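Before anything else, here's the structure in question.
Every protein chain but one is kept in place in this view of the complex.
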Amino acid sequence: MVGNFQVRTDLALEARENYQDGDARIRGVRVEEKEDKEKEIYTTVVHIETENGAKAMGKPVGTYITLEARGLSDQDEDYHREISEEIARHLRQLIGEGEKTVLIVGLGNREVTPDALGPNVVNNLRITRHIIREFGKTAPGTEKENSVSAIVPGVMAQTGMETLEIIQGIVKETKPELVVVIDALAARSTRRLNRTIQITDTGINPGSGVGNHRQGINREILGIPVIAIGVPTVVDAATIVNDTMENLIEAMDQTENMQQLGGMLGTLNKAEKYELIQELISPHLNTMFVTPKDIDDTVKRLSYTISEGLNIVFCG
Amino acid sequence: MVGNFQVRTDLALEARENYQDGDARIRGVRVEEKEDKEKEIYTTVVHIETENGAKAMGKPVGTYITLEARGLSDQDEDYHREISEEIARHLRQLIGEGEKTVLIVGLGNREVTPDALGPNVVNNLRITRHIIREFGKTAPGTEKENSVSAIVPGVMAQTGMETLEIIQGIVKETKPELVVVIDALAARSTRRLNRTIQITDTGINPGSGVGNHRQGINREILGIPVIAIGVPTVVDAATIVNDTMENLIEAMDQTENMQQLGGMLGTLNKAEKYELIQELISPHLNTMFVTPKDIDDTVKRLSYTISEGLNIVFCG
Amino acid sequence: MVGNFQVRTDLALEARENYQDGDARIRGVRVEEKEDKEKEIYTTVVHIETENGAKAMGKPVGTYITLEARGLSDQDEDYHREISEEIARHLRQLIGEGEKTVLIVGLGNREVTPDALGPNVVNNLRITRHIIREFGKTAPGTEKENSVSAIVPGVMAQTGMETLEIIQGIVKETKPELVVVIDALAARSTRRLNRTIQITDTGINPGSGVGNHRQGINREILGIPVIAIGVPTVVDAATIVNDTMENLIEAMDQTENMQQLGGMLGTLNKAEKYELIQELISPHLNTMFVTPKDIDDTVKRLSYTISEGLNIVFCG
Partner (left out) sequence: MVGNFQVRTDLALEARENYQDGDARIRGVRVEEKEDKEKEIYTTVVHIETENGAKAMGKPVGTYITLEARGLSDQDEDYHREISEEIARHLRQLIGEGEKTVLIVGLGNREVTPDALGPNVVNNLRITRHIIREFGKTAPGTEKENSVSAIVPGVMAQTGMETLEIIQGIVKETKPELVVVIDALAARSTRRLNRTIQITDTGINPGSGVGNHRQGINREILGIPVIAIGVPTVVDAATIVNDTMENLIEAMDQTENMQQLGGMLGTLNKAEKYELIQELISPHLNTMFVTPKDIDDTVKRLSYTISEGLNIVFCG
């Protein structure tokens, strides 16, 4: 890609689509797809298996599970319970058998509606670590005997600290066996907003999330497994503009009375097109995001669905 | 304008700029401009004086005062106090001399950060109506003897009611002499976001505000003067796309190796350009807005500045 | 009762217990009790049938249903669903058959944790009035075809208005057939806090609620049926002191080496005892309340249980 403009996506699913424009298969990347027609859940598992695949995808080696479910934005409670169970099922596969002591981290800014997903999830969790430490594993309401702790670290503008510094300090002090981080993500397409849940064993990596983390929060750095659960709630403002440009080029090829014009733009190669787009994007846009007007309801509902998924896994 | 796409702006200032592209003066519209270089406040007063002017501007007859102040997004407290005093000065001119019983309405959704301006302003107001009713006008802390009441009606998705229904009910019941509504607005340009305050005696009119009110809240409907104070905190997502298209056309005229192409797009007339844009805009975008990532801090600060302005006027 | 000190309770159940100290049956008051041992729900229905009964109880003529459920403070979701269904069942009996247009009012102050019950309930309601008005009764998700609107009016210190003024204005403007108000109540005993739900067809009456409403919100005043749902979340600070005094007197009768002393206090009649208590109560206490430390969790859970009860009745 030319210049410093990047169409950002935190979804492995979309990273793969980007790539596929020209090339159907990427070496080192294996994809499984499954549709549950009854539940209307479309599941894609992207396995990035080699460094080559990682480079092509712009994402680290690991497993990326994506659930797409139209109904995620709706109010149907029973449907949400099914999604929670799907989340629980995938989490169990990534985590493996046996009891765990887990630290759940709600990333993001609770004061900015689309970035409040992580903090909201933590609000609904069943926290057991202090109970188990005081009363032992036979304490009531702790059948599953996992020790669950949680933190909402806040964002750098609120704390002056990198999120990683806070988490690393707490991990060293409380020694959990597993970290699960929840974060609001940026998608490439507005159609995926609030309808997609990504679960990965690669943790959080630099540049991801609504707040664009500068440092990774992953197994390499923390020394223990890190699962990340994310939902795209925003699209970068610059991405919207980029999409329109691509629509323009496409439209020009199709719309009758503009073919001549389209043909012309079409003669630009990819690099030239991006250069053009970059010139057009107002620098203001880089600090802005696009989000739906009903984001308050959606984030509330999604947070609840994810926290229930976690409660099923850890508190049965 | 062709089709049903409209570049929306709630600022009279921007409505005028739209128009001026082709034509420097609009009949029935009078504009005063003033720059306070020391305070770095740029004030524009747009007087729409005739129905002709109203039609040209797409806004009702009345006075629109716009304060533009770069520092509005900064943390400098003394500067904010000066802006509060500017707001107070303009409010007094619109309201006139003498004591008033006033109902202040904080429009918008307190759960959506850029739409929470109105509710936040109400949180910081000095409310006196109940004190004056109980202890009379000599009650402590009520030197100015204005009776101030306030309401945060919520948005239609929360209440099932038009905001107007709620306000009209309360106005009929409590009979204030004046209504002041505070609302987050949509601007046309990201450069104006969070740096501009508009004060008008025309109230709120259909289609304005982040939440796009369907009915007006104005003197005509309520039967008493309605002042509206607004700050643009979002840009419609579709507007961003439109801007890029215009940048594209402009860029094409200037960039050397694209002049030929630019010339071609340039031959489209305005109607044809809008038709083109309309085709390119994803229908999803109509329910989306663009807002800066630090909107939480900005809305907090702006709300405080406006509520202090109101407190100066009504509680001195 | 002597003097202006009153042991306040918003629960008819407790009003009756007060009275019963001396007298087992009150004329004009009929009581039904029922225990569901499996669900651990204890239901008391107090029918105040005559003005005489109303005077004796200090509450207006009407029906007061009280659900006592130990588990209300626990996290068991299935249990809460059962309580929601119980609430729905009783509501249906009070309301009667047929579709309704209903306005649900969340009384109280959302900024004070134990008083936030009403506002929290409204946050979880399914609001349908605006959908039905736009798309008609066949709109999706509105099988039950009730039109539900809702408002969180705020408290007098925030609005400068009596809650009644706001509600009356909205009722006149939007003409619902039924009003349901939700409010946090004051109990007489700490043991009832957060474990008791009262449903009554008498609405809200002066002096009730955490915020002590000065005017009633009831059928007499609004002209349409008013159902009130309340949960005691606080005890007046003065009541705690009163209870201790009564414990003191009782203890003295029992504790060996204090019988002589107890006997003495015992010779005071009720009026004299209250006079004594009144002298002892610091005037500060009248503006204070007592509430449990985990009130945040409890109010969150109770609000959800009540809103689900309302959703079952009105949105099926």
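We call the chains A, B and C, going by the order they appear; numbering starts again at 1 in every chain.
Please note the rule applied: a contact is a pair of C-beta atoms (placed from the backbone, for glycine too) under 8 Å apart; a residue touches a chain by one contact, two chains touch by 3 or more.
Owing to the predicted nature of the structure, the values given are computational and were not obtained by experimental measurement.
*Asks:* Of the residues A:15, A:107 or A:171, which one touches the chain left out of the display?
*Replies:* A:171
*Asks:* In the whole complex, not just what's shown, which of C:44, C:84, C:109 or C:205 touches the removed chain?
*Replies:* Answer from the full complex: C:109 touches the omitted chain.
*Asks:* Looking at the full complex, which residue from A:44, A:63 or A:147 touches the chain that isn't shown here?
*Replies:* With A:44, A:63 or A:147 as choices, the missing chain is touched by A:147.
*Asks:* For chain A, which residues lie in contact with the unshown chain of the complex?
*Replies:* 122, 127-131, 147-154, 156-162, 165-166, 168-174
*Asks:* I need the residue numbers on chain C that touch the omitted chain, in ascending order.
*Replies:* Missing-chain contacts on chain C: residues 109, 111-113, 157, 190-191, 210-211, 237, 240-241, 243-245, 247-248, 251, 255, 258, 260-261, 264-265, 276, 279-282, 284-285, 287-297.
The working rule: only the chains that are shown with their structure count from here on.
*Asks:* Please indicate which chain is farthest from chain B, where distance is taken between mean Cα coordinates of the chains.
*Replies:* Chain C.
*Asks:* Starting from the mean Cα coordinates of chain A and chain C, work out the distance between those two points in Å.
*Replies:* 44
*Asks:* Measure off the straight-line distance from the CA centroid of chain B to the CA centroid of chain C, and report it in whole Å.
*Replies:* 42
*Asks:* For chain B, what residues touch not just one other chain but two or more?
*Replies:* Residues 157 of chain B each touch two or more of the other chains.
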